[in-house]
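For this depiction, one protein chain was excluded, whereas all remaining protein chains were kept in their positions.
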Amino acid sequence: MIVCVAVVGHQNNPLYLQSFTEADDALKLHHVVHCSLDVIDERVNNPKRNAPTLNETFLGLLYPTENYKVYGYLTNTKVKFLMVTTDLDVKDADARNFFRKFHAAYVDAVSNPFHVPGKKIASRSFGARVSTIVKSFGSGTTV
Amino acid sequence: MGREVAGSCLDGVVMEMVSAYCGRFYAAKPELAAGRIEAIGFQVGHQLSERYTMDRPRFTDHLEAIKFICKDFWSELFKKQIDNLKTNHRGTFVLQDNCFPWLTHVSLDPSMESTDATESDPALLGDTAAQTTSMLLYFPCGIIRGALTNLGIPCAVSADMSNLPACSFVVRIKT
């Protein structure tokens, strides 16, 4: 299951961070997300190590910690999406699919004329939509 | 059919916005009006670029981004592509559109096709027709700038219209 999703702006400032766990490990998730940014930077700045997926938006598995897996996604507009999950074998297709939906939700959120670019996303509808996407993760259903 | 209607509506809205800003709100100081219109365009471009680059690989260099603007972005906006793109490879790009849709309804001579000219009626704007039309171009300039900025390319965009409805946008990338 997905424990946390995050949107991080192009200055590595958190735009949206939502955890889906009952336990209050928000701090830990913050740390995990924050660390994964390092990996993203590394991947993007010297992409020699993953030549085929040179400039694909989906960055794949970033950061396998002991009990989390962090997947990353970098849009054309240098906005980073991160997804922290606990299940051990995540199919790449699932992750891609998830991020595609998530990106769509994000685009709609920032297209809101009242959203100030670079500020935290406060839209409630966005949150609801994200939670549905998260719930549908893994099960092949489409939102 | 519906698209045409929507398109013409959009043209009207754009014209009206321009005339409203330079005619009513900032009639005295056109540069202020230009700034506002450009800002609006900036936001629009900023958001549209987010949407239209959704499922495509990231751009490796500036030229790719500009090409995207010329091709896909432009055709999303105007159902046509930029006709001609020139660059000096030093961060300056010239996007030439031989028939810019938002200028097709504008004619510099108020006497003919006065219905369309009303939006850009010099008397209304208290301004010469050429400047008025250039007002119309601040909006697309803003759109381009917003899109490119969102793609991580800070730049300055200016436009000039040689002979209507052709016009060309000059993009100078800030380094």
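Order of writing sets the labels: A and B. Residues in every chain begin at 1.
We adopt the following convention: contacts are C-beta pairs under 8 Å (C-beta built on N, C-alpha and C of every residue); 3 or more make two chains touch, one makes a residue touch a chain.
Methods note: contacts and distances are computed from a predicted model.
Engineer: Between "Extra-large guanine nucleotide-binding protein 1", "Exosome component 7", "Trafficking protein particle complex subunit 8" or "Protein YIPF", choose the name on the UniProt record of the chain that's been left out.
Structural biologist: "Trafficking protein particle complex subunit 8"
Engineer: Can you list the shown chains that the omitted chain is in contact with?
Structural biologist: Spelled out, the missing chain touches these shown chains: A.
Engineer: What residues on chain A make contact with the chain left out of this view?
Structural biologist: 11-14, 26-27, 30-31, 34-35, 37-38, 41-42, 45-46, 66
Assume only the chains that are shown with their structure count from here on.
Engineer: In angstrom, rounded to a whole number, how far apart do the mean CA points of chain A and chain B lie?
Structural biologist: 34
Engineer: Given the complex with chain A, which residues does chain B contribute to the contact?
Structural biologist: So the residues of chain B in touch with chain A come to 43, 46-47, 49-51, 53-60, 150-152.
Engineer: Going by the contact rule set out above, which residues of chain A touch chain B in the complex?
Structural biologist: Against chain B, chain A makes touches at 10, 54-57, 74-78, 100, 103-104, 106-107, 110-111, 113, 117.
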